[in-house]
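Handing you a structure now.
A protein chain is absent from this complex, but the other protein chains hold their places.
Our next item is subunit A:
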Amino acid sequence: MAKYMEMIRIRFLMMLAYRTNYYSGILIYSINIGAYYFLWSAIYGDKSSIQDLSIVQMTTYIAVSWMARAFYFNNIDREIALEIKEGKVAIEMIRPYNYLGMKMMQGLGEGIFRILFFSVPGMVIVYFIFPIQFTTHPATWGYFLISILLSFIINTQINLLTGIATFFLFNNDGLIRAKRVVIDLFSGLILPISFFPVWAQSVMDYLPFKGISYIPSMIFTEGFKGNEILHGLMNQTLWALVLFIPIQLLWTTAKRQLIVQGG
């Protein structure tokens, strides 16, 4: 376990090595939240609520989903693809650890760094500019924490799958880009799932994406109540478990036919 903790620490150091990235990150997230806030206030107009969400809840939803995104979002699919393309994966195979586990820990290191140094200061800035309401129920905060941890796991698993696909496709920039758009759209980051047409909502019930952003954000804004919270968390847990299966299958096949590119 010590080696995985050490990997989180190393990732922290790597994030700190590039300061400009760090400062521009805070700025970009604040601008995104601002843009969506103005967009939604125009859509709301005089209406006090749409789909049971008030404008304040909506703003909070946006702010929280972007801040949560800072935690679950990572580029490990791109990194895996790059390591495969450059043949660096050979080096990883001679290390006594689980490659995918190590990648997940790197993602976690990145996530913890971002939530502490992007999201918290970013949230403070946003709090003073836009009308946001933080819940005062400690239970909601607790559910939210569990929920974003699960959303990190689901998102990282999807990233691992996309990354491993490079073994078979050799060049999967297109797939990585497509995955990103699909996640931003279907996870409820851009538009809450309850705003989609009913048929689309029922399709999304069978997809893992809403566990990434919609469920934790709805928990935080208290758009989910009582049983809905538990259902949401169960949905997330289920997906986190189910996604292990294709990852293991793909990874076993990939290792067997591993060809180290570039000699």
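Just so we're on the same page, a residue touches a chain if its C-beta (ideal position, glycine included) is under 8 Å from a C-beta of that chain, and two chains touch if they have at least 3 such contacts; residues count from 1.
Here is the rule we go by: contacts and distances are computed from a predicted model.
A.B. asks: Considering only the chain that is not displayed, what protein name does its UniProt record carry among "Cytochrome c oxidase subunit 3", "Imidazolonepropionase", "Ferredoxin" or "ABC-2 type transport system ATP-binding protein"?
C.D. replies: For the chain missing from the view, the UniProt record says "ABC-2 type transport system ATP-binding protein".
A.B. asks: Identify the residue among A:6, A:173, A:205 or A:228 that touches the chain left out of the display.
C.D. replies: Answer from the full complex: A:6 touches the omitted chain.
A.B. asks: Residue by residue, what part of subunit A touches the chain that was omitted?
C.D. replies: 2-3, 5-7, 10, 13-14, 17-18, 86-88, 90-91, 93-98, 255-256, 258-260, 263
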